[in-house]
Every structure is written in structure tokens, then in C-alpha cells.
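Missing here: one protein chain of the complex. Every other protein chain is in place.
Should a chain be cited, it is by its letter among A, B and C, assigned in written order, with residues numbered from 1 in that chain.
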Amino acid sequence: MNCNNSLLSILIFTQLGENEMAENQEILKTSEEYVKALKKMDPCIIKDKLLDKPFEDEDIQKGLNVVALSYDYAKEEKNKEIMTVKSPFTNKVINRFNHIPQNKEDMTKKHQMIYTLAKEVFCAQRCVGSDALQTLFDGTYRVDKSNKGTTEYHKRFLKYLKYIQDNDIAPAGAITDAKGDRSITPSQQADKDSYVHIVKETEDGIYVSGIKTPITMSPYTEEIIVLPGLQYSEADKDCAVAFALPADTKGIEIYVLGPEIKTLKGEFSPTHGTKYLNKEGMVVFNEVFVPKDRIFLCGEYKFAAVFANLFATLHRFAYTACKPALYEAMTGAGMLISEYNGTKGEYFLSNTSEKIFEIYKTAITVKGLAKAAISDAKETESGTILPDAVFANMGKYTSSEFFHYAISILQDMSGNLPANLPFEELLKDEKYKSKMKSLLLRRKGVSIEDQYAINELIRVMVASNEGGLLQFGSKHGGGNKEAEKVAIYGNSLRNMYACKDRIKKMSLKK
Amino acid sequence: MNCNNSLLSILIFTQLGENEMAENQEILKTSEEYVKALKKMDPCIIKDKLLDKPFEDEDIQKGLNVVALSYDYAKEEKNKEIMTVKSPFTNKVINRFNHIPQNKEDMTKKHQMIYTLAKEVFCAQRCVGSDALQTLFDGTYRVDKSNKGTTEYHKRFLKYLKYIQDNDIAPAGAITDAKGDRSITPSQQADKDSYVHIVKETEDGIYVSGIKTPITMSPYTEEIIVLPGLQYSEADKDCAVAFALPADTKGIEIYVLGPEIKTLKGEFSPTHGTKYLNKEGMVVFNEVFVPKDRIFLCGEYKFAAVFANLFATLHRFAYTACKPALYEAMTGAGMLISEYNGTKGEYFLSNTSEKIFEIYKTAITVKGLAKAAISDAKETESGTILPDAVFANMGKYTSSEFFHYAISILQDMSGNLPANLPFEELLKDEKYKSKMKSLLLRRKGVSIEDQYAINELIRVMVASNEGGLLQFGSKHGGGNKEAEKVAIYGNSLRNMYACKDRIKKMSLKK
Amino acid sequence: MNCNNSLLSILIFTQLGENEMAENQEILKTSEEYVKALKKMDPCIIKDKLLDKPFEDEDIQKGLNVVALSYDYAKEEKNKEIMTVKSPFTNKVINRFNHIPQNKEDMTKKHQMIYTLAKEVFCAQRCVGSDALQTLFDGTYRVDKSNKGTTEYHKRFLKYLKYIQDNDIAPAGAITDAKGDRSITPSQQADKDSYVHIVKETEDGIYVSGIKTPITMSPYTEEIIVLPGLQYSEADKDCAVAFALPADTKGIEIYVLGPEIKTLKGEFSPTHGTKYLNKEGMVVFNEVFVPKDRIFLCGEYKFAAVFANLFATLHRFAYTACKPALYEAMTGAGMLISEYNGTKGEYFLSNTSEKIFEIYKTAITVKGLAKAAISDAKETESGTILPDAVFANMGKYTSSEFFHYAISILQDMSGNLPANLPFEELLKDEKYKSKMKSLLLRRKGVSIEDQYAINELIRVMVASNEGGLLQFGSKHGGGNKEAEKVAIYGNSLRNMYACKDRIKKMSLKK
Partner (left out) sequence: MNCNNSLLSILIFTQLGENEMAENQEILKTSEEYVKALKKMDPCIIKDKLLDKPFEDEDIQKGLNVVALSYDYAKEEKNKEIMTVKSPFTNKVINRFNHIPQNKEDMTKKHQMIYTLAKEVFCAQRCVGSDALQTLFDGTYRVDKSNKGTTEYHKRFLKYLKYIQDNDIAPAGAITDAKGDRSITPSQQADKDSYVHIVKETEDGIYVSGIKTPITMSPYTEEIIVLPGLQYSEADKDCAVAFALPADTKGIEIYVLGPEIKTLKGEFSPTHGTKYLNKEGMVVFNEVFVPKDRIFLCGEYKFAAVFANLFATLHRFAYTACKPALYEAMTGAGMLISEYNGTKGEYFLSNTSEKIFEIYKTAITVKGLAKAAISDAKETESGTILPDAVFANMGKYTSSEFFHYAISILQDMSGNLPANLPFEELLKDEKYKSKMKSLLLRRKGVSIEDQYAINELIRVMVASNEGGLLQFGSKHGGGNKEAEKVAIYGNSLRNMYACKDRIKKMSLKK
């Protein structure tokens, strides 16, 4: 860690008037307090129509429960080490999602935190906001430096960071624009709102319009952080904007996206889908006012790419933490269903072993690439630390590359029952129970309820509306494979040209 | 074609007292007549509870609509050639699904028929019953021959066939048993009903119990044909049974399987899911009486494998007709969404071309293997014709092998919108329409309604409850990949050993 | 078959003064006569220097032996059906390689002929010349027709065809040019000789210069047939030239290509490499004169693509005959080495079965696509028949796609011995024999000589200079995968757009 600059940041922090820092004070809301904070707000949330009490909507609640878990876990003693950390800026113990990583140990623990949550909920959701904070920490520092002191985005951001940390807020991060016709630039679009952009600027701040979508967590967050999603040329400099606002700021509309998940209400339905779900939102800005101290980039178009790339690297690194949990869930499901069905004896002495391996090996590889990204992490001048971009991108790429293959194998191992279950009411109806038994009975000692439940879990994970969201997430979350390839090339060019030179030398006469 | 035996069958037919045969008379029900016939019946169909009016159930109707289409198409002049045929047994023009193929031309046309329907509905559903008829035609002939005239299953079957043809019935075929613990045999199962088996035999017939599942079309069929699903040893000879019964026979219960498809009712929802859907059923036999003339195998356990293999080959061949349609649907979807999004210009001059090709090539390969299976088809002594088992199995295997890969590519090409659509009501609400436009606008000239619809179609096809059924179908329909591998080995042994001998000879001293 | 035109060709033939046609006369040289004919010639063949007696060169002899086999096989009674045919033009029985296929039966038998030879020699080599003849048959007909009778290339060709058939010549086909810088056109090349082109035209004929390479069989052929290798624009019309010349025509130089195969002389060395080998040549034209009656295209640049595409389709179809033999050789080798090593018991009851299947399945698929290409073959107006271009290209593509994968599996199954054999002299040296036994002994009953030989065969096939030629051949022979993809697109466009239209229709409101 570059001590001087971290000290600088802390100094700035102190200058913000933070004399009251109480050593080791814990700033950790309960999940109830998180919900209460949401309910105090008045956001404009739209499903098929404007929702009157959005936080009582069933689908929104499933998403909210995931975020709530990150509050609950932080309160549990056994998770303290990985879920919480003392902020170097406030000296208070905070949720690690709101922490700016200082070193490799921080990176490792953050990785464990995401993995731990993902084992339970598949997608922890808070990574986006967390990575947005780290992006702004380093990005604002760089702009200010480039602007040679004429801007003070970093100072503003530190103030905002303190607000987030001191109020234990779980912000959403809004990066991707609607983007319109992919073959033309923002300024060429028929509809200017395809990208979030600055409409006008006043002495007190700016007015912004446009669409960010899909935005994870946006229907149940207190704060929305907006970053530029691409590199921009001068012609598109209005789009080079970063800021943060409360979710219920006047002019912000949040549309709930994705298919409504109506089917899962059964006693045997898995937690994924009934209790937890990732709900994305479309965030629309209608000439929304952003006050000065909430603006972190404002037209410096050359820095749009810096912000976008910082976020991309950080977020793809985050994927290397959650995706292994998903592959492991499929591994476990394959093992359990084989055991229940009596299909293949022991996994390790049978040709089921091939199949389990083909699922599990990607969990290993992605975990390994994550460790490599930490191993080669670089500290920044601003005082944080960034994962190696090549390994982080390759980890995400690999998790995406083999996802459908793993699904395919799990479906193969499962037999056709997951897609052909009878209605679960029948299991509890004495009239039909014996038929259900004849259908579901497999290996001795496995109850038909357990048999039903694992089959339904597998269906939900890999062949359902809920599973469909995971599949698209694996392809496009954090950018698609092309984007990752470009990032890998960009960061490998020097080495690749060295490879070419070696071969040239090797092929020449001695 | 082995004329003598086909003539023999026709002779038997004639002996059945069919003097009234009117040359070229058409026996083609309208789809309304099909539904009317169903409604006249009183089957015991259970979802979460016994259904009072099953054919008014929404999900059942979606399945029924698929079968109805096979009646409608047969009535359309442009489809006559492929959808209908003159039965050599009755001399009447019938739906080709109820025809016993006589030659390669018949095979080719049946293939086209299935492909034509699959382009519209993905799974034509009637293939199972159709293949069961052909299986019984050849299988009963073989048992009788082996029994040296002591049985007359073939004659009984021909009478049944005439009934099916003359009443233009779309029978379901029930092959797969519940099977219980996969590591033990039928007679070792804790629950005897894991397999359909003969409970007792009387002078007039037999009583059968047990479960067949999942059975395509069973919730909306007039007749159910039951075949043995595996080879059986003497200990399990009670399971070596084949017969046919009306779906509302006393003691038969039919349970509707699979997740309820509640979400798709929108104006922009695709026909697949709203109008058409494959609904499987579990068919339970509770000491059901089968009269003698409906019994086609009764304890001849050595022929269980013959029946099962005949059906497997025929049905896997059927898959080589429908699956190319599915791969083509994904090809078309990839082309259309690229065009709408403006992502990649022309498919054939860009790196989108790689992606489209990776989807489309499997359509070509499976079609090619189907043609090879026809090209090497063999006529049987009984007077029908069978596809080459190696090519038929390899065609099905290939369609299964690359299915999830194709899905993966289509999801990659589509961007994340299919999984992140707003509620469709908003498109029609003036208050929100401009926002929807900002979200959905892509290439000039594409309406936001079209944009919405293609995205929703892609989601339904590849990332939904409906799509999940297709995925499991691709893995397990007609047997899984292991089963196909075994069949390929079984039919390739002679050639494989010849390969080994060649190599041995080639490696020896000259 | 379009009888009229085939009759037309036969008529032309007759007009050529062929009254002496003896019904069923056999025109089949012995292999000795083939070699004798070669030795009568005086070609300019260069290895490291000009060869004095080229047909006594060891490497050239290995190639020559392959061609000789096609003469020997035609003489064997058991092969008559597939190796020979009565020419419709001369009414004499000729080697099928020189026959213009008339119908699907001809195609099927030609396919069997190639497969039969490839089982012994991996690459039959004569396909190139054979496909060049068929290309000229149809191509010249089309040019003449387009030229509305102002040219008579077809008549000239028929005369040439008669010469080839009547003298049982095995011509080489020279299609691929040296091509120079791939990013610029022929006329832009720094060295004009990168492409074969017309240098000047006189009343009696043309003078041509340039390079065709690599040209199969060119170092041991009597005749070389030259076709254009690409489509050409008007600027490059000098390259749009087709003709045929004796291999020892003044100004033609033939350079032997590829690594010299010096290692294989052992008693245990396999026939492939010691007796048989594919030797390519570079054919250089130095202002070579082509007399008028040997010119089959001369500047009609729009037809260059026609000729090139005809040849490509025919030759890729030929690959679907030989490549299955190669996959089968690898299958047999995997089976034999497993048996010898005692690694895995029976292939079909062990996890070796997975590996064998992964090799063998491509043999099935490519065979199947070949049958499909025949099944959908189309007769031409000129009176021959062409395989379906989509299936032929897909067959070749598939054989290329999985070749290295199959090699990888065979190497995996073989253990490391193939790459780690001791010198074979030691097996015959009493002093070392017991050590060799300790090394090589595996399953009881397998001699150490057999064990040595199969290991050496596997090394030669998949991990040697000889095997390296097969690998590059699998990638580039008959054009690379990109070329095949383009051909598949070109012939699938109509169907692919129909797929898109269906999806569009399916996604729209009903």
C-alpha cells in the first residue's frame, strides 16, 4: 500500500470534520433496520404499474432478502472476520462491502465474503455497489491528479464514502446504459435517453437524463451510484458523468425487470426462487438534479474509459468469487441426485465420476484464477489495491464459458424427473400419496419428500425462469465474453508481442 | 419391401371383415372433431386435484392445441402429400402418423411431416404414439414367428391398427416406467408399481398395475399404447407386457406433470408457451383390466428388449426430424436479434458469422444423419421399413450433445435484454411508453413492440420454465446419451472389430 | 440424369471418330505398366537437386506405390464392382477414377472405392485428378453454353477424357496457386508467378507461367490437369485458365515437397511411411506452351469461380470417403493397444468405452453426411451428378474439426510407449532381448514384436513426420474450415433467411 496517499485520504477525511471518531465503534445495521430505512423512503417503483407499497411486493421482497442477508451475516460472530472490517477512514467497524480494500488480505477476505453469501443465495448483489465505491475511490483520485488540482472529486467522494460507511448503506451501482442501436455512437442515437447524459449545468449542480439498465438491487436500495459504462469521444462527453443520489430523488423512476416468478410457493420449493431472487431494475433519470457534492465526473470524457475499466476489472474479479459457488451447487446437486436415484454407486469409482468432474473442475479453475488475480494485485497511488486484470478477466471468462456445459451435465445426471414432477399438493393428499410414493421412490432410505425437493431444486436452478436469469447473468453480467477478451488482449499485448519476438529469434539462423 | 408379408398383413386385414373398403376414402377428422371426441370421454386427470373439466384446463389446452394442429395440417391442401397417405391395409387416406411406413419414400415424407410441425410447435408430440404403432407392427410379427403360430399378436394388432386408422385417433405411447431405485431390478424394487406389470391373468384378459412416466400427450389422448421400456430377465417377466387401452378405462389415472406455466399470457408472448406446449403426464394403472384383443405381449420376456429397441430406434429417428427445426429456430432468432440490435451488420461478413454457424451447423449435421438413416434403411420381414440404427442414434445423440451449446451462443448473441424486460403492460400505457421507447429502441425501423417480442421469444425458448422442458427433453427424450451410445456400440461391433483387425494386420511385419 | 445431354456428350464422343468401340473391352493397366509408362517419360523433378532417375527415389516410390495400388485393386476380381465401370462414352470398362459419375449408384461406388483404398493407404491420392476430370466435364459444358456456341471447350475436353480413359492414365489435378501475399490480388503481387497465368496467346495455343502448390501425386503422374483455384475479377483474368499437359512437357518443373522420411526402414515399421506415403509436389510453369486442344478455359474470368467451386464440392465430398477410414484406423489402434496393455478390459464395459466412442463417432458422422450428400445429389444439364454442397462441405468440415481431438484421445489411451521405444535392432539382438521383453511385456499372449509394432504404428500415425502430414492435410486439404464455412453459408442462405422469417412471424402478435 502506498502509505502516503492513503494517509492523504485519511487526512482529507479528517479535514471533513470527523473528530468524533470512536475507535472500533460498530456501524452495523440489522436487516430490520435496513428494511425500515427503505420503507422510510418514497421511491417511484413501477412493475406493471406504479407500486404503492413496493417493499411489500413479493418479488421485490425476494431480492431485498438477499441484501438483508448481508446485514444479518455481518452481525453473526462467526462471520465477523470476513464480513466486517475497520475502516481506515472512520476507524469504525463497518460492513466489508463498503470498505476500500487496502491490501491482499482485504481482497482475500472480500472474496471469501462474496463466496460465503453466494453459497446461500447464488448472487450476493451488493458487489456492484461495492465495486462502484472502489472505482470512484481510485478514479476520482486519478482525474484530480490529471486536472492538477483544479477539481476535487476525490475529496467529494471521500465525504460520500463516509456517509455510506457511517449509515451502513447498501448502494446499488448503475453502469450499463440502454445503449440503443449498437452500431452507432451515443450522440448519433435517435433517442438521446439511450445513454445517461448531462442535460444542463448550473452553479449548484447538473441535471441528468437517460436510462441505466439492468441495474442490480435498484428496486430495493437507498442509494444509486452512477458510473459511465463505456469510453466516450469528445462528441459524447455529456455521457461522461459519475454521481450518486438517493433512490427516491425527484425524477428517478425504477422499473422492475424480468419475468414475474409466480410458480414457486410450494412447501418443497427451494429457497432460491421462493425466498431469494435477484431482481434487476431499469433506472430512468428524468432531468434529475445532482447537487455538486454528489458529482464525481462531469464531462472529462477521457476518464470515462478509466472509470469503466476500473469497474469492469473489479466486478469481473467479484464474479470469480460467486461463480465457483454456483458450480459447486451444481456439483453437490449432481452428487445428491445420483445418490438418491441409485444410478451410479460412488461418484469416484464409476463413470459418474467423469460427469461430476466436468462440473466441478470449473469451480477449481475459477477459484484458482481468482487467487492468481490477488497474487498479482497492484496497489494504486490512491491507496487501494486492484486485482490483476488478465487473471480477473480470465476467471470471469472461464466461469461464463463452461456454465451451460455444466448445466447440460447436471440435467444429464438428473434423469427427466425435474422437468416432470407432479403437483406438490398431491404429496400431502392421502388419496394420492401412495401413487406419489410409487413414482418417487428410489434408493432405500430416501423419503419421497426429499426426492421431490432435490428434483425441484435442480429444475429451479437449471431449467426454469429463475435459472434462466442465472444463465443470462453468466453470459452478460459484468460484460460479455467479447468484452473480457478485449480486456485480456489489452493487458497482454506486451507479453504477446514478446512471444512473437521469441519465435522470430528462434526461427532464425544461428 | 417384402411383398409377401405385407400382403399377408393385408390379407389378415381383409379377413377381419373389411369388405366395405372404399377406395381413397379420406378418414381425416377436423381438430374440432378431435376435441369433441376427447370431451366425450371421462378420463381421470389430476393436477393439484382431480380435474372436473380437464380439457378446459389452460395448460392441457396448450398441449391439446399441438395435437389439433396435426389434424388441421392434414386437412390443408398444401400439406396433403406429407401429412396424409393411403393405408395399404384399409385403402383409405389417413393421417400419416397412423401409417406403417412401407418404403424410403414413406420415411422421407414422415420425416418432413414431423419437421414441418416442429417448425411451428418445436415438439409434434404424436411421434411417440406413431412409433409405438410401428413397433407393435413389427414386434408382434416377430413374437408370433418365434412362437411358431401359437400366438396371434400380429393379427390382434392389425385389428387395433384398423381401429386407429378408421377413427383417426392420435394415440399416446407409454414406454418409460417409474423405475424406482436404478441399481436394482424390477422384482427387487420395494414398490412393485415402479414398473407396469401383470397382476393377474384371467381367461378374458389380464390385470395390470404400475406407473409409466413421463408420457407425452397422455392428458389429452383417446388411446394409450403401452410397451415394455427395457429388457427383462425371467424374474421380471411380469413386466414384459404390451397393450392398448382407451384413456378413460377404469383404473387409469393420469397426472399432469411439470411446472405450471402461469406467466405467459401477454400480448407479446410467443405462441410457444401461450398457445402450444408439451404437457407430459404420469399414467398410473390400478389393477386395470386389459381384454385379450388389446394384449400384444404377455410375459414373453425375451421380446421385451426387441420391443424396446424397435421403439428406441424409431423414436430417435423421429428426433432427427424435430431437433433440426429447433436448431433452426435458434439460428433464426440469433439472426433476427442481431439485425434488430444493430450489433454486427451482416451475419456472413462479421464475427457474428462464427456464432450463427455454431448454432446452425448442428441442424445440418442432424438432418444429414437422418438422410443417412433413411439411405441405409432396411425392410423387415413383417413388411415395414426401419431406419439404420447407427445413424438414427447418432443423429439423436448429436442433437442432444450440442443443444446447450447452441443455447449458450444464442444467449450470448442476444445481449441481456431477454432476461431483463419490463412488464409488457407498460408498452401500452401512454404514461410509460416514451420510457419503453428509450429502453427498447435499437436499429432504425424496428418497432419497440417487435423488439420486445423477439426478446421475450428468446427468453421463453432458452431461459424459462418452457425452455427448461425443452432442455430436459433434449437430454432424456427417447433415452439419454448413454442409451444411445450403447445402441451405437451394439450396432457397430462388427465394424469396430474389423477396424482393430485391419490395424493389427497393418502393424505386423510384411 | 438428364438423358438428352448425356446423349449429346456421347454423340460428340462418337463424332470424334470412335467407331472402333469394342463393347466391354477392359482398359486396365497393371501397376507395372503404370510404372513403365512413368519411366518412359522425362520429367524435370527436383528434390535437393534435379533427380536423375526420379522413379527410383525412395520417397517418390512410396507415393507411386499408392497410385499403383489403385491399378492393382482394379484388377482384382473382388473389387471389380467398385473399382471399375463401363464408360458411357467409350463403352469400355475403365478404372472408376476416370469415370464421369452418372447417377447416385456411381457416387456410392466411387465413395466405396476411395474408402476401400484409404483403409489401406489413408490417402488414395487419385481423387484430385478424378475430381478435376468431373469438374472439367461440367465446367466446360457451362462455359460453352454461356458463350452460346462460340467456344467448344466441352468437345475438346471429351476428346481429352477419351485419351485418359483409353490409356488408363492417373492424372494429377493442380488447383492451388502459391498465392503470395494473401491480402492482395493476383495482379497486385510483387511476383506475378505467385499465380499460374497466361503469358501470351498465339494462334496455336497459349503460354503459361506460375506456380501451383502443393500438388498431390505430381512427382509421379503422366498428366497434370490445371484448374483455376479461386474466383477472379477482370483485372486477374489471365489467371482464369484451365488446361492439361503431360508431366514432362518442356518448361514444367516439379519440386518434391515435405520433410524427407528417413527414419522408417525398420522391420517393425508400418506400411504407412515405409511403403506408402503421400508426396506432394510444387509444379512450376516456365512459359509452358499449351496447345489449343488442351485448353479448357482461357480468360473467361467469371467462370473461374464456377470451376473452383465445382472442384471444391467434389473434392470435399471425396474427403468424406477417406477420412472415416482414418478415424476408423485410430479406433482400431485404440482398441488394440488397450487390449495389449491390459489397461481397461473390454472397451464396452469400461471407461475406455468413452474414449473409443469419442474417436469412432466422427467416423459415423462423416459417413452419414456423405450418404446425405449422395441422397440429395443433383444431376446436371451436362449429364453428370453432383453431391449436395452443404452436406459435402459439412462432412469435410466435421472430419477436420475433430481430427486433433481424436489424435489426442488415441495418445491418451496408448500410454507413453509410442514416443519412448528403444531401437528396434535390440529386439533381434540376443544380448538385449530379455531386457526388451521386460520392457515390452504386457498382456499374456502378446508377443513383444507385436507390442513393439503397434506402438510404432501409433507413433507414425499420430506423432511423427508422417503423421504431421496427415494433420496438415486434415486442416488444409480441399480448403480450410473457413472456405468450407463460406461454401455452407453460400448454399444455405435461402434456408437461413427462412428461419429468420419464421422466428419473426412466431414472435409477432397473433
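To be clear about the criterion, a contact is a pair of C-beta atoms (placed from the backbone, for glycine too) under 8 Å apart; a residue touches a chain by one contact, two chains touch by 3 or more.
Source: prediction; values computed, not measured.
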(message) Using the document's definition of touch, tell me which of C:61, C:108, C:134 or C:341 contacts the absent chain.
(response) C:341
(request) Using the touch definition up top, pick the residue from A:231, A:271, A:309 or A:480 that touches the left-out chain. (result) A:271
(message) Can you say which of C:143, C:211, C:240 or C:329 touches the chain missing from this structure?
(response) C:211
(message) Among C:47, C:159 or C:302, which one touches the chain that has been omitted from the display?
(response) C:47
(request) Determine and list the chain C residues touching the chain excluded from the picture. (result) 46-49, 178, 180-184, 189-191, 193-194, 210-211, 213-214, 253, 255-260, 262-263, 280, 282, 284, 341-343, 345, 403-405, 407-408, 411-412, 415-416, 418-423, 425-426, 429, 432, 435, 437-439, 441-444, 459, 462-465, 467-469, 471-473, 475-477, 480-481
(message) Under the stated touch rule, tell me which residues of chain A contact the chain that is not displayed.
(response) 119-120, 267-268, 270-272, 275, 328-329, 331-333, 335-336, 339, 347-348, 353, 356-357, 360-361, 364-365, 367-376, 390-391, 394-395, 397-398, 449-450, 453-454, 456-457, 485, 488-489, 492-493, 495-504, 506-510
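The definition used in the following text is that only the chains that are shown with their structure count from here on.
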(request) Taking CA centroids for every chain, report which one is farthest away from chain C. (result) A
(message) Could you work out how far the Cα centre of chain B sits from that of chain C, in whole Å?
(response) 42
(request) Calculate how many whole Å lie between the centre of chain A and the centre of chain C, each centre taken as the average of the chain's C-alpha atoms. (result) 55
(request) Any chance you could list the residues of chain C touching two or more other chains? (result) none
